[in-house]
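All protein chains of the complex are present and in place, except for one that has been dropped.
We just call them A and B in the order they show up, numbering each chain from 1.
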Amino acid sequence: MFKRLLPHPVLTPILTIIWLLLTNSIATGQLLLGLMLGWAIPFFTIRFWPDEVTIYQPIKLLQFSLVVLFDILVANFIVARLILGNPDRLSPTFIIVPLDIKSDIAISLLANIISLTPGTVSSLLIEDRTQLVVHALDTDNADALIASIKTRYEAPLKEIFEHVG
Amino acid sequence: MQEYILAFLIVTGASFTLVGSLGLARLRDFYMRLHGPTKATTLGVGCLLIASAIYFSSKPDSFSMHEVLITLFLFITAPVSAHLLAKAALHLKLRSIAKLPEQS
Partner (left out) sequence: MLGNAVQSEVISVALMIAFSMVSVAVALSFWRLFRGPDRPDRILALDTLYINTIALLILLGIYLDSALYFEAALLIALMGFIGTVALCKYLLRGDIVE
């Protein structure tokens, strides 16, 4: 019953907040309108939404977001330095990261995080979802880079989104 | 004090935007060029948007947070478009300085 009335409890507050940001006001009227939209949009589109996402460790997710934000800041300075330096001295490589994670959300988050952090852009997910091809802007040690991606980003994502038995 | 923070954010943001485009113009192959715009430009525009949010919120009885929307949107979409571009480039087998991975 509850499930039918409020089909997507996470999406509703998110949509409400987006509406308030969009109208740029916190007036009661806008809040009500936002809540209504936040309820109506998931209610009528629930059939288009893919499987539910379960977050097993919310606190870990917060910690992980902070780590990633910090890495994004550092990444920008690193890439800025590489761009301003001598472009002939860069040694770009394609590296292949074997994936342990299986769920859609974890893989797409990992790919996005890789693209936003130091000198790497995820370029291709091999069809069977076991390997991710990543382009690194400047690296001498591909194995160390793969290992750091796996421990720094993939392991926390696995803990957060996939139940470790 | 606040105006110095604002000025700092504006200049930093613009510098990162410039660095991103410089990477686009300067680096030697497509896959390397991809790095500049995806990272530097996103952070650059992020800085500018935060500056704009602070500027419009600092005026008497007004607040402005809708800049956060564009920032979030850019941070979500930049890696997605980078990934798609790289995928398209690999599909077309563009010339690359790095050895192309074998297509399985």
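A few notes on this one:
Going forward, a residue touches a chain if its C-beta (ideal position, glycine included) is under 8 Å from a C-beta of that chain, and two chains touch if they have at least 3 such contacts.
In this text, all values refer to a predicted model and were calculated from it rather than measured experimentally.
Contact residues of subunit B toward the unshown chain are 3-4, 6-8, 10-11, 13-15, 17-18, 20-22, 24-25, 30, 33-34, 36-37, 41-42, 44-45, 48-49, 51-52, 55-56, 64, 66-67, 69-70, 73-74, 77, 80-81, 84-85, 87-89, 91-92, 94.
FYI, only the chains that are shown with their structure count from here on.
Between the Cα centres of subunit A and subunit B there is a gap of 16 Å. Contact residues of subunit A toward subunit B in the complex are 18, 21-22, 24, 72-73, 75-76, 79-80, 82-84, 87-88, 90, 92-94, 96, 111-116, 119, 121-124, 126-127, 133, 135, 137.
By the touch criterion given at the top, residues 16, 19-20, 22-23, 26-29, 31-32, 34-36, 38-40, 42-43, 63-66, 68-69, 75-76, 78-80, 82-83, 86-87, 89-90, 96-101, 104 of subunit B touch subunit A in their complex.
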